[in-house]
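Below is one structure. I have some questions about it.
Of the protein chains in this complex, all but one are displayed in their positions.
Chain lettering (A, B and C) follows the sequence in which the chains are written, and residue indices restart at 1 in each chain.
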């Protein structure tokens, strides 16, 4: 991954009504437009049922919010990597704080995703777990202290030490993985601080999705990214 | 539900590659065509990512294979009833043997589905659990002994007692719920036996999806249904 | 069960330090003494590691807080009914709000407990689920609305309807099961109200365990029971 010079803004749509169905497509288009205007790399993670129409509507990367560590077969109700890929997704989150998986399934899910041609972002709530997650060789790890998720208090300002410590611990065992940070990110300053601390992107949800004008928030984020450029 | 005279053939696509992506649409169209030709009520349950394009391609009912017992909000990676509905689904399975839920979530998921305008099929592996499930007042319950699922040995022939006992126990506590049975159903005879035992439809997966000519199997099923008419 | 005339006070020790190790034995002795003095049936549910020494120290019934729905075999870290019984337990809770199980495991766990000679108390958070649980034919069901657990606001006063509705729904499908209620019970008045509503006992935890003088609280409860006698 040589694109570290090119930070990533990944917007997680969660299961908010504001980002469900047609509104997932509308929001994705807004995110795409701002990203293109600002020349910043942006991506979205809509719900499973919305992946295909979002992927068909925008040119930015689309991520699933989760896949199950299962192979094709008799797994009713599970999320198969191949299905997510066929719908047009480019990657997937794994082990988000709101959809945690067994230690074992971190590795299995990364392997399933890679085998289906999906990028992987493994989330972790502590710096040691972020380093542990990076041993499964995902494309990215995202450090998100669960107590700050959705809090409006940005990890990069409330707990800069956890970001720095994560970067240090992850780099000791994996020089290549892209490091994102998230939780509470809601302003350009939060993004700027996150990148200053050594992360190569942010994972954000309510800060954008629940904003009165999501496009303004994303634009603010993009300006922060360019300030660093 | 006064349509008990009108048995339902519900085809669960599971996470088989044979029923993923475009193949989900193709299979759904075949099922629809046979159902219409034979005048029998058929429905399909594709994977989440395939719901929207399947629903846009056919006129038969489309079911999700699972929903989570969550409301709109911060539930990354979960399956929201409203999202499934927005994609065009008419209903959902709940508590399939391969995606079991907590006792508590049976009721919550039925409520979430109803609130979003989805029909509900709660699955259970024993006759007592099927009766217990019917107390949450879903639209349908499906009795599927887990040891026969995918076995090719039909529940309606291998274990007719469990179907009869389920019908008896369910009717003691819920006169209105439609009763399906499933597990190992692969021929018209299996379907005929299932209906004879008092069920009002079948839930079937590999028997159709993995067949060399799924349309022939569905046609065979439909003829069995009409034999009873 | 003809002993309905004889209400049960079941004290759940949870994983409070106040009721761990030697303190589990001391608390159990206090509960026993008050119960005997007052002529009221009392029982305790200590942690797994404490069952044997509690059972060896008192003459009242001892319950496990949970068992797993597994048979003897290769189930490292699970709680085997036979092990709980061998330690001297008389029964077990199943599906407590803090240790919920799959719909399927309600029935399996009741069967495993019965097979090992243990009494069963299946917990449920709503009246419909309590009725559903009673179809698995446990010895008792306990209705505990999760939002009131540990709240200090007693179910029998805050939400008497749920107790009455549970009694009604349960009795429609199971005339024999003993009905307990719990959540927020902390005074004799709460116990009195619970019994007035048609329950045959209470399940209580912090109201006793966290009290400065647990024996006084239990005595207060016992007086409420006798008032009804």
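Quick note on the criterion: contacts are C-beta pairs under 8 Å (C-beta built on N, C-alpha and C of every residue); 3 or more make two chains touch, one makes a residue touch a chain.
The model shown is predicted, which means the values in this text are computed figures rather than measured ones.
Every visible chain touched by the undisplayed chain in the complete complex is listed here: A, C.
Interface note: of A:100, A:151 or A:187, the residue touching the hidden chain in the full complex is A:100.
When the missing chain is restored to the complex, the residue among A:10, A:80, A:132 or A:167 that touches it is A:132. Touching the omitted chain from chain C are residues 12, 14-17, 20-22, 47-53, 65-66, 70, 72-80, 82-84, 86-87, 93, 96-99, 149-150, 205-206. The chain not shown here touches chain A at positions 95, 100-104, 106-107, 124-126, 128-129, 131-133, 135-137, 169, 172-173.
Going forward, only the chains that are shown with their structure count from here on.
The geometric centre of chain B is 37 Å away from that of chain C, both derived from CA atoms. The multi-chain contact residues of chain B, meaning those touching 2 or more other chains, do not exist; every residue touches at most one other chain.
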